[in-house]
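Reading through the structure tokens given below for one structure.
Every protein chain except one is present and positioned as in the full complex.
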Amino acid sequence: MSEYLMILIGAVFVNNIVLVKILGLCPFMGVSKKLEAAIGMGAATAFVLTLASGASYLIDHYLLVPFDLPYLSTLSFIVVIAGIVQFTEMYIKKTSPVLYQVLGIYLPLITTNCAVLGVPLLIAQNQMEYTLLKALWFGFGSAAGFTLVMVLFAGIRERLEGADVPAIFKGSAIAMITAGLMSLAFMGFAGLTK
Amino acid sequence: MSMLHKFHGGVHPPTHKEQSTRTAIATLPIPAKLVIPFHQHVGNIAKPLVQVGDYVLKGQLIGMPEDGISSAIHASTSGTISEIGMQVVAHASGLPDLCATLLPDGKDEWIPKTGMDFRSAAAADVRQVLRLAGVVGLGGAVFPSDLKLRAGKHKVKTLVLNGAECEPYITCDDMLMRERADEIIKGAEIMRWALEAEQVLVGIEDNKPQAIAAMEQAALASTDDIKVVAVPTLYPGGGAKQLIRVLTGIEVAAGVRSTEKGVQCFNVATAQAIYRAVQFGEPLVSRIVTITGNVREPQNLEVLIGTTVQDVVDYAGSLPDTDGYIMGGPMMGLPLPGATVSIVKAANCIIASSPKIFPAPPPAMPCIRCTRCAEVCPAELQPQDLYWFAKSKEFGKAQEFSLFDCIECGACSYVCPSHIPLVQYYRFAKSEIWSRESEKNSADAARDRFEFREYRIEREKQEKAEKLAAKEKAAAEAKLAAAKLAEAQAATSVTPPPMTEAQAKIQAAIEQAKLQAAAVKPKNTEQLTPQQLAEIAEIEARRAHIHELASTDTEPPNGHDKNQ
Amino acid sequence: MTSQELKDIFYNGLWKQNTGVVQLLGLCPILAVSSTVVNSVSLGLATTLVMTISSATISPIRSAVPNEARIPVFILIIAVLVTIIQFAMNAYVHPLYLVLGIFIPLITTNCIILARIEAFASKQPPLQSAVDGLAMGLGLTAVLAVLGGFREIFGHGTLLSGLDLIFGASAKSLVITVVPDYHGFLLAILPPGAFITLGLLIAAKNYMTLRATENEKKRVIPVTATA
Amino acid sequence: MSAFFSPFISKPDSVSAIMLKVLLALLPGIALYVWYFGPAILVSISLASITAVATEAAMLKLRNRPIAPFLKDNSALLTGWLLALSIPPLAPWWLVVVGTAFSIAIAKHLYGGLGNNPFNPAMIGYAVLIVSFPVQMTHWIGPHGLGEVELSFLQQLQYIFSSVLPEGIKFDAVTMATPLDTLKTQLHLALPVSEILTQPIFGRLAGHGSEMVAVGFLIGGLYLLATRIISWHLPVAYLGTLFAIAGIFHLVDPTHYVEPLFHWFSGAAMLGAFFILTDPISSPTTHKGKLIFAAGAGLITYLIRVYGAFPDGMAFATLLMNICVPLIDAYTQPKVFGKKEGKS
Amino acid sequence: MLSALLVMSGIAIVLGAVLGFAAIKFRVEGNPLVEKIDAILPQTQCGQCNYPGCKPYATAIAAGEADINRCPPGGEEGIQKLADLLGVEFKPFGGETNAPKPKSVAFIDENTCIGCTLCIQACPVDAITGAAKQMHTIISQECTGCELCLAPCPVDCISMELIEENISNWKWKYPVYALKVAK
Partner (left out) sequence: MRRTLVKAAAHTALNVLFFTLIGTSLLAITYLETKDGIAKSEQEEKLKLISQLLPRSSFDNDIVSDTVKLPADTLLGTRAPSKAYRARLAGQPVGVAMEVIAPDGYSGRIDLLVAVKADGSVAGVRVVTHKETPGLGDYIDIAKNDWISIFGGKRLNDGKDDEWQVKKDGGQFDYMAGATISPRAVIKAVHKAMQYYNLHHDELYANPVVAKLAQEEKK
């Protein structure tokens, strides 16, 4: 039980995928101007990331390892991820136009979100330590960490709309610096899971 | 009496009321000139009934209430109308509005007045009398009182009389209550009767003991259930919603009418005006105005509507270092564009300002989010957030944070350590939002009309094509008999001769028209002649007809029927 | 392809539409591996290679791929290229391979690659696409190099450290110590430093653009006045 | 007319007066600091003040803003003082300068200066320093009578400005770990709390000397509460949460977890509760939001102190909660007049 | 090598099949974006965007064929709103697009008007009344200020008039808030 808690705390806070591991930054910077959009993107990514962790764990465990093909990991993972994303997009578009309105434009971007490939690769690197459940849990934790910082970041950026930021820093420059200071704050979590 | 309730926040600015309560209410002599605006109430401007040169009697109707929310305007004394035109009025914009200038003849001769016994009349008749008497709220909102006296769907249980007068400097209600308490109480009886309310509560801030005593005395004489209640002195305790909250515990949200919660609120001066209008048939031609601040003798004056501020100030004795005039109190008042503007029904107080009384505020600093403003906001808003959004023109956000619940009381600006003109930002944001709203509405209307037009053109084309087809069919039938002739017929039907005829006429008219164009100045198309109006109506009717057709036979374009 | 076209593409990639400071794509490697110049440039060049080849490859086959399979197929091609480069680096510059670690396979999901393919290569002929990929990649490498330079100087007081990872131990002598006896401002090398430095870099680019447009205006006004 | 719009009157108060009162409120703590640890801290405070004001002026100039009114608002001074109080007094001069300049230039002015910064500038400065220069940031002077060697004020000055110690004295001998640090290190060595606390560095409640400094900040904090410059929500929620969590852990296992009062009076808890979390600009504005903010900070402080990598968690807790402020504010908006549920 | 091919083929076939299946099964028509864009456009219907009206321009934007900075009546604010909606960068007016003009309405000099009806046909929003051979007048509340009626008039009797500030359309101004050093 406490092991799962540690995995979660580790993935969400201590080794936050965005602020500490520096993965998935493009959507983090790109889709955080509006809170609503950030929540949508976060949710969509969380969904795909969790699913991708599970799927690539299965591929790794039941195909690549038995057939001695670890060198195919990147290739097979990314293809599966792209497939999941594409499928999710089409499915949501059809079944829930409302949700699609919210997530629609972000879904294709998820394929090129480093975090979505990075987490399965990290899981594959630590193959020995993970069971399917733990892999899913780690994937979910990373996704939750992604969503969390994305939403918090969007909150700050919305507030910054009204701030008297110097002209040359308006927009992405100050956003980048804010992300840096957030990352600095997240260093405070260092050591919480040993 | 049940316990008093509290409202959130509030401030205690120094009151400065003692200055102007030292003498009894005096009457300002009839001035040499009155400038009477036709728009002194909320709602539609009154329609002028007089023309330049007309002689009018005191109390004569000179502005007729329009339909809907509107009120009447009267001559404040007898004399001659010397001008009707645009003049600068007491408005924040400093822009001119339609006014009648009246040169008094000094006789101050009333039109024949007929009072009525309201108890034997119908409530609707009493309201009509008030409407034509031009009685509007004198507490600041200048809303037509007859409309506020309509009982409506909800039963009004409590009538609240607002004698709080919470703004610093202002004492006109205080003095009125001291001197004419019985008239106020009688007015309250009329209002209670019209609204069929059960009880009347008069709320007076406890810094006016004399007024409370006088009102209690007068209330004793009434057969109605009228209670005078001393409420704590706390700005803005006189705001209708705050007073209702204090007296009854009921909170009336923004955008909700208090009658829906069974309460109606009137200013005490309004009550007195209602009494005089009903009992004596006297329209609202004067009011009590506090003149205070940087004047020699601060006091209260009974002033004819239309008197210029200069006349009032001169009477009280103007002082040299005066640098401006405020209409209303220092918290919510309006800086006047000059002393030439006239006293209107809303003018409860004129403060002559000087740098000593109202020193220039230090330059505004950024908001430090200290939340003092939130602590004093009677509407329980977060003024610092509203400011943040208004400042950066994020109007949607401002609205989300309940911008329109702000009553512009100014308490937040008063306490702000950064001296930010907060209320000003809210006013700015509100008026931007309103104008956007109306732009959006006209854009929507334009879209409807555009789409409808497309539809109409499409339809006309179709009809033409059908006709053409019919003709061609006929032609084809005739072809057997005379083929060549039929062809010619078909050809002419493609280009209808009237068009070519019209074009020819146009050519002919051009020369003459161009000559005219050079000579004539354009005039305002807004003021349409009856003939043009009829024409528009006719066109509209035609459109309506096509609309009907449209909605029956084909799928109508989006929302076009909103147009009608 | 005209030389003007060529110039435009390069101007676009290196400056106007620079992925790192304007488009804000491909940020993960930019921020994660830019702690030294050597790391930066190596990953930048690897990415450039992938971009150039993938743009050139995808441009001609674009029409053969059904829409719903577009992204999976494109990304597959990219992944193959990346993995090939990964093998090559692993075999020939192993120490560098170890340092760049997971960021080599992650070139696959480097947003800028797919973005350029979608935005440019899928609409242009192979040659132009390849050049565009090259230009964009070089733009990325440039940002990486500058960022790496600043972070290395601030963080360690050196430049070009880690050169030995590529050229063997003898290259250690090439390392430049910019500030001797430096305390090391660690923040610059840590993730927060990466974000903040890139933020400052973006601001610098904004400043230069602003200056350029202001100068432009100054230059234009007299012209119109005489005309 | 003196003002263009109503209201035409305002309460006589100003930002600079508020900030000045906060500076005054720091004085009891600083006085006790000097009493127990010597005057070196005054050097850092002066250094930080000068740097803060100079950076503020330079940034205002660069941003093309009026300099005088903003320099007079005292906020930069306050940032400088608070940062100086979080840095070991014997830290080299450049540490104070770098930290303060970073606070003011990056954490404050890049966001638009006073009133616009989402993060607490002083704590950003502290965080930057502790991750960049952990060695210098963890060597504190001990209170009088505890250290192996005590430097004279002149020697301290010399050390601060030139990093030169008198012949034969090692840096180790003049500094020591703070109480929190000592506790953590020794718990790591599996010593029981009761034994650790018998060492001379600990006093009645927490660290010898430093506990009294905390009392000084508490007194200043009470003054701020009394003058209504800060509201009770933040300190009460912060100290309350810290006390509650520490209490629970202590009750469950007193050999590994010190009692809650130790947490109150060590490290930056008191300073933070009354002076740092309360920074109006980077904390929430709603009452409920303040409670959530401070409770979260209390929890994080405790976790970092007990499980984390840093001896004290105050600064990071503040920054981490700063990140949440816009959302906390947005989701704790009080119901406005007339729109409360349950009331008609 | 063979195992690699087999494994990847397996993955590819499953994936391809699922996607192909989904593409047909979940196909949707129409583009709700156009409506959203159209709601932002000012509906002046002036054609300055080089499209015959606002809706066609909206359709073009949705299809990615037109830039967002081509509608002068919408002003910079309109561009900003479009940028927000579409998640793209703000783009100032420039190039061949006219800068926005202050709001005005058309005005027919009724003494000159010869009743040719040409302006009626030009007005996209039916804001002109009048029958053939009679003088025409403009319903100013309905006029969007598109200027399309100016060109067709053979006697040049239509002119544009600025909408002047009066008490009913007056707005509170942004408070003067001097943060910048006065130059």
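Chains here go by letter, A, B, C, D and E, matching the order in which they are written, and residues are numbered from 1 within each.
Note that a contact is a pair of C-beta atoms (placed from the backbone, for glycine too) under 8 Å apart; a residue touches a chain by one contact, two chains touch by 3 or more.
These numbers were taken from a predicted model, which means no experiment stands behind them.
Put simply, the missing chain touches A, C, D, E once the whole complex is considered.
Set against the missing chain, the residues C:Gln17, C:Ser34 or C:Thr83 yield one that touches it, C:Thr83.
Where chain D meets the omitted chain, the residues involved are 132-135, 138-139, 170-172, 185, 188, 309.
Although one chain is not displayed, chain A still touches it through residues 68, 71-72, 75, 79, 128, 190-191, 194.
Against the chain not displayed here, chain E makes contact via residues 1, 4-5, 8-9, 11-21, 23-25.
Note that in this section only the chains that are shown with their structure count from here on.
Shared contact partners of chain A and chain B, listed by label, are D, E.
Of all chains, the one whose CA centroid is most distant from that of chain E is D. Chain C and chain D have centres, each the mean of its CA atoms, that are 41 Å apart.
Per-chain CA centroids place chain B at a distance of 54 Å from chain D. Inter-chain spacing, taken between the CA centroids of chain A and chain E, is 37 Å. The multi-chain contact residues of chain E, meaning those touching 2 or more other chains, are 15, 19, 22-23, 175, 178-179.
Along chain B, residues 363, 366, 391, 421, 424, 427 each make contact with two or more other chains.
By the touch criterion stated above, chain D contacts chain B in their complex at residues 1-11, 13-15, 17-18, 69-70, 73, 75, 112-116, 231, 280-281, 283, 285-286, 329, 333-340, 343-344. Across the complex, chain A is touched by residues 24-28, 31-32, 68-69, 71-72, 75-76, 78-80, 82-83, 86-87, 102, 105-106, 108-111, 113-115, 187, 190-196, 198-200, 202-204, 206-207, 210 of chain C.
Within the complex formed with chain A, the residues of chain D that make contact are 62-63, 106-107, 109-113, 116, 118-119, 124, 127-128, 131, 300, 303-304, 307-310, 313, 315-317, 319-320, 322-327, 330.
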